[in-house]
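Complex shown without one protein chain; remaining protein chains in place.
Per-chain numbering from 1; labels A and B assigned in written order.
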Amino acid sequence: MAIQVKEREHQDVETEQLMSGCEAIAEAIRLADVDVMAAYPIRPYDGVMQAAAKLIANGKMDVEYIVADGEHSQFEIVKHACAVGSRVFVGSSGVGWFYAFEAIAVTAGLRLPVVAICGNRALDDPGAFGTEHNDSLAVRDLGWLLPWAETAQEAMDLALMAWRVGEDKRVSLPVAIGLDGAFLTHSQQIVMVPTQAAVNKFLPKFDLGDRLLHPDNPITIAPQVDQDWLMEIRMQNDQAMRKAHDVITEAHADFKKLFGRGGDNPFLDEYMTDDAEFVFFGQGTLALPMKVAIRRLRKEGHKVGLVRLKWFRPFPTQEIVKSLSRFKAVGVIDRDYSFGSPYYGGVLYNEVRSALYSLDKRPTIVGFIAGLGGREIEQPMATDIFEKTKAAAGSIKSGDMTHWIGVRS
Amino acid sequence: MSDPKETSITVEVVYRGIFQKTLAQRICRSIVLAARKRGHTGTAFARYGDSPERNGVPAKQFAVVAINDLELEASMAKYEPAVVDVSIAVDDTLVKGVESWAWYGRQPIWKPVKKDGFVLVTSDKSPDDVLAQTDTAERPYSLVVVPGGASFAGLWVFKDDHTDYRVLGALAKIAPDWVRLDDVMALIKEQTKDESAVQSARYGYDAAKMRQVKAGEGTSGHEKLQFTKPGWTTMRTGIVVDARKPGERNPQYKKYTARTLRPVVNFDTCIKCTMCWLDCPDECFEVTPEGHYEVVYQACIGCGICAQVCPVKDCIVMVDELRFEDNEDKWQFWKKDRDGYNKWFEAKSGVSADPKVRTPAARQEGSGNANPSANPTSASGGDD
Partner (left out) sequence: MAVETHGTGTLPQIKGVKDVPYDELFVSGHRTCQGCESALVMRHMVKASGPRTIVLGSTGCMYVANTTYYTTPWVVPWMHTQLGASGSAALGTAAGLKVLMRKGKIKDEKINVIAFCGDGGGADMGLGAISATLTHKDYNCLVLLYDNESYANTDIQLSSQTPYGAVTTFSPSGSKKRLMHTRWKKNVPGMLAAGHPESRYIAAGCAAYAVDLMNKIRKALELGGPTFVHTLDPCPKGWDYHPQYSQELGHLAVECGIWPLYEVMDGVCNLTGPTRQIAEGRKKRKPVYEYLKRQGRFAHFADEDVEHFQHEVDKMWTEWLIPGVIPFTVPAKDQTILKIDKKPLHEQKTA
């Protein structure tokens, strides 16, 4: 995570701090001058709310901090605060995220740029604290932008990006940042915290324009519609999601210019892929054990790399086509499940295969389900994934299957 | 008895929401069941966009009968049939136009009726009188009047006044290839075990009065209320619509086609107490410079609350909507010509404008349909 100061336009001194992913997000809330946030306890996301509460109690930021009576209320409160022009923040995890589901759905329908984190957690029953991505992924069809962070630094950076992209009038959609429970929410890393002046340069003030709910701008928002109208409204959301791709690209370029971070590609982070024949593909913190494995496997002479997905929605189809078509085989590692899906694969597996379907020359795509419930992806498992991916290369059809990794029989 | 020339027939029942929901259901179901007796198949359904129904607001239900299941399928996939063979209006004030609570604008009663189709109306009036209040025809059709006032009831009770049997009898007269009188009578016999109900069907068959309507006949006096729907590129982002401006009423939904009775005001006896204005759920009253309250008929839905809360006897009288040709506000008329206005008031309402004159005759209550709670009812609701 070296900061290459020379490449960075903004030369103000950043402060280096040791903080968890949750604390990094709390810092982003402070820097973004958030107006309203709503809290409700559930592990692991609520570390953010605890960290933010401390910042408020110590006078570090001025936010209406509302402790709600449940997740549904939490998300409704910020939705309505957003409609009157407040920059807002909210979050949840696992079944708490599902308790808020109605409010989550309507927020996207209303085109209100609420920024949330989903501290990814397995769904009940049985109760479990560890990470799985099914909570975030459940909203994949609704119009939420869904980035995933790998590190605490990236969590903070994505949060600042989230307000910038979500609030952009061309987009006007909510954003939910995926943060792997425990691995990211609760472990502390070195984070460079930018200065307020730099953030102000990157992040304009929130302006809803003529959609602001205020007596000076009398409007009616979301009257009941029937079949004569709904397709046009859905079409508007579809167009906004399409535009989000370009707005993310723009924001990423500005961010890189100002802070020198974020890599070359706004949507994909590639590791040792230049000469690779085989790659792992996934999102979030599972990149960490896979990178360790790649370094080990390369010592043994295998040409292997990693492609990490940074934005699941909008799904960067063209970038993925361009990247993955270079390889012989891709092992897609899902920290999620989609019972009964094509080839019983995870969500990422089927999305990636769909994206590559029309290519004349396409790699073999093999599905892996691993690390559910926060189970650690140990090195022998990584090796197993590699070997199965390599073995499938050469035949597209060999990828028509999904392997559960590290599961007892 | 001939075989049908077409492969299916579509009948719509246009009715007053809630008040006639059960009636419309019974008619549509019976059409299908009677047609079934001669080997046809069919389906009965309500327009989903009318649900949830609102008291008085026009709604539609449909019956489609076909010679076989394959022909029926072609009709079943439709949300709402665009063309019907027969339109049945079970309240004659519906001929002044139909504006459902979805955003369709005001439509002539014959709008979906195909060329040479039928508009069947239950009414105490003659076909000519009914036609005089019906929009100018764009294509020829037959107007059929089934004698009888509108049958109104509440949601939980059904006014079993044989309206449905008379309508079915009349339908058998105009669509004998699809619904035969014998089948209708047999069905009613099975359902009711009541010979008088069976005879009501025959009465409907015999007493239905038919009049051919040529294109161009009817009134051109009704307001056109039709809208062009914008597309996604011009609709505002975020499901936003402009608020109403102060002093404006909603120009895109006027609601007056829900009205079966309209309030007429005796401005001479008005004591300016404000109660009609205060208690109107539809904000229909305008205060005049003298402090009177005049009804804005474009906005009035005809609920009758104003007449009920008015402390002065016969100051506001509810009158059959079919007696009025226009929707103009009347205070200016009174202002310019009091005597003329009062004569008009008396002619319309049947009530003397002079409070010192007792009006012996019962006040006009439209077709006697004003008060469902006063109707004889059966608690079963008929919807089983």
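The rule is short, and it goes like this: contacts are C-beta pairs under 8 Å (C-beta built on N, C-alpha and C of every residue); 3 or more make two chains touch, one makes a residue touch a chain.
Model, not experiment: these values are computed from the prediction.
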From B:57, B:168 or B:315, residue that would touch the chain that is not displayed: B:57
Touch with the omitted chain, as defined above, among A:77, A:294 or A:392: A:77
Sole contact to the chain not displayed, among B:139, B:249, B:313 or B:335: B:249
Options B:157, B:264, B:319 or B:351, residue touching the unrepresented chain: B:157
Where the unshown chain meets chain B, residue by residue: 17-18, 51-57, 101-103, 154-157, 227, 229-230, 239, 241-255, 258, 273-275, 278-284, 287, 296, 299, 301-305, 307-309, 318, 370-373, 377, 379
Absent-chain interface as seen on chain A, which is shown: 33, 35-36, 38, 62-64, 66, 68-70, 72-73, 76-86, 88, 102-103, 106, 205, 213-215, 217-226, 229
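Convention: only the chains that are shown with their structure count from here on.
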Residue ranges of chain B touching chain A (in the complex, touch as defined): 49, 79, 102-103, 229-232, 235-243
Complex interface listing, chain A residues touching chain B: 109-112, 169, 172, 210-211, 218-223, 225-229, 232-233, 235-236, 239-240
